[in-house]
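Presenting chain A:
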Amino acid sequence: MAAVAEQTVGKSVCPGDVLMSLPETGVVRIGGGVQQEGEVLVATKAGVVQQAKGGKLWVEARQKRYIPSPEDVVVGRITDKHSENYGVDVGGPFRALLPVLAFEGATKRNRPSLQPGDLVYCRVETAHRDLEAQLSCMDAAGKASGFAHLKGGMVVEVSTTLARSLLSRPPAAVLSALGRSLQFELAVGQNGRVWLDAPSPATVILVANAIQSSEFLSAAQQEALVAALLKGSSAAATRRQQQQQQQQQQQGDE
Partner candidate 1 sequence: MAGQREAQSVPWFADERPAEVIADGVRLDGRSLEEFRNVFLKTGVISQASGSAYAEFGHTKVMVGVYGPRQSERRVEYSEQGRINVDVKLASFATRQRGIFGQSPEERELSAGVQAALEAAADLASFPKASADVYVLVLEAGGGELGVAATAAALALADAGIELFDIVVACSVSRVDGCLLLDPSTDESFREQGGLVLALLPTSNEVTQLVSRGRWSGSQLREGLELAMGGCAQLESAARQCLKDAVVAAAAKQRQQQQQAQA
Partner candidate 2 sequence: MAAPLISQGEVEWITAGVSYNTRNDGRKREDFRHLKVQLGMLAQATGSARVQLGETDVIVGVKAEIGVPDADRPDCGRIVFGVECSPVASPAFRGRGGDELSSELARALERSMYPGPSGRGGGIDLSVLSIVSGKTCWVLHVDALLLNIGGNLHDAVSAAAQAALADAKVPKVQVVQGEDPSDEPDYEVDDDPSEAMRLDASGMPICITVSLIGGHCVVDLTVQEELCSAAAMQVAVDASGGVCGITKRRQKGIEASLAMEMIEVAQRAAAQLHTALSSSLAEQQGQQQMAVG
Partner candidate 3 sequence: MERADGRRPGEIRIVRCERGLLSRADGSAQWTQGGTSCLASVAGPTQAPTSAKEDAERATLEVVFKPRAGLVGSTEKQYEALIRRSCEAVILAALHPRTLIQVVVQVVSDDGGVLACALNAACAALVDAAVPLRTLCAAVSMAQEAGPEGQLLLDPSAAEAAAAAAVGTFAYLPLLHSVSEEVSAAGDSISGGDLQLLTSLTRGRLTSDQLLDMVEAGRQGADRLAAFMQQAARQV
Partner candidate 4 sequence: MLQADAFQRLYPDKYLTKFIEQGVRPDGRPLSLARATSIGLGVVSTADASALVKIGSTTVLAGVKCEVMPAVADAPDEGRLTLQVELAPLCCSSARPGRPSEAAALLTEQLEGLLEGAGVVDRRQLCIDPGKAAWALYVDVYVLDADGSLQDACLLAVLAALSSLQLHAVTLDDAGNIQKAAVPDAGAAAAAAAAAAVPGSPQLRRLSLGCQPVSLTCGVYLGRLLVDPTAEEEALLEAQLTATVDAEGGILGFYKAGGSVTASQQRVQQCVEAAKLRSKEVQGLLQQALDQAAAAAAAAAPS
């Protein structure tokens, strides 16, 4: 079954392109951007055909608008507060709901206190086109495992495709390159939002620039990009240091 799809995987398609005929036996699992049209499977979005290990076939489209899907990790922003739920903007068509008890260790008495505007890193628990998406700050086992209220830092917006590639394993070249020489915290949401924090604002900005510029670059190009950015910033840092020293000297002279 997977063999039938093999020759289409990795190809660029656009809406209306026939991906494959339905096999006479067996099951084909399809994801976003693929629809059954009679006897064939057809692409409904422009992008690259991908196949997951389980055989699921989807079209990876370069998309800005996020459509929630179960098990996605997202960076959301609290929009409103209710007794049982938080309303969260995840960039989808509708607001998503984050139950106040969906945090590790939360009880009716001991619940997290989030304010509208706060950022959370969470997981999409359920998503259905007719219902509001349900979020959770716990993994399936009920552990926090990294999901939390994001304090400080800043958020940059990227395409959903880039977000997915940043989350891929092994890590994207740009991230490993940055990680080798800088210290920073990072949370990537599949909704195209990347949260960043670092001890120095300069680092945050450098990382943000690197990530946003890396979308259409090969691994080698990404390495080069990071190298160039780091060089520029260290040069700038040296210059700044020199200026400070000069100023101090001048003050000392006076």
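Inclusion criterion for the candidates: all candidates are chains of the complex that A comes from, given by their letters.
Rule of thumb we're sticking to: a residue touches a chain if its C-beta (ideal position, glycine included) is under 8 Å from a C-beta of that chain, and two chains touch if they have at least 3 such contacts; residues count from 1.
None of the values given here were measured: they were computed from a predicted structure.
Taking any copy into account, the candidate from 1, 2, 3 or 4 that touches chain A in the complex is 3.
Taken together, the chain A residues at the contact with candidate 3 in this complex read 7-8, 11-21, 32-33, 35, 37-40, 42, 44-49, 61-65, 67, 93-95, 129-130.
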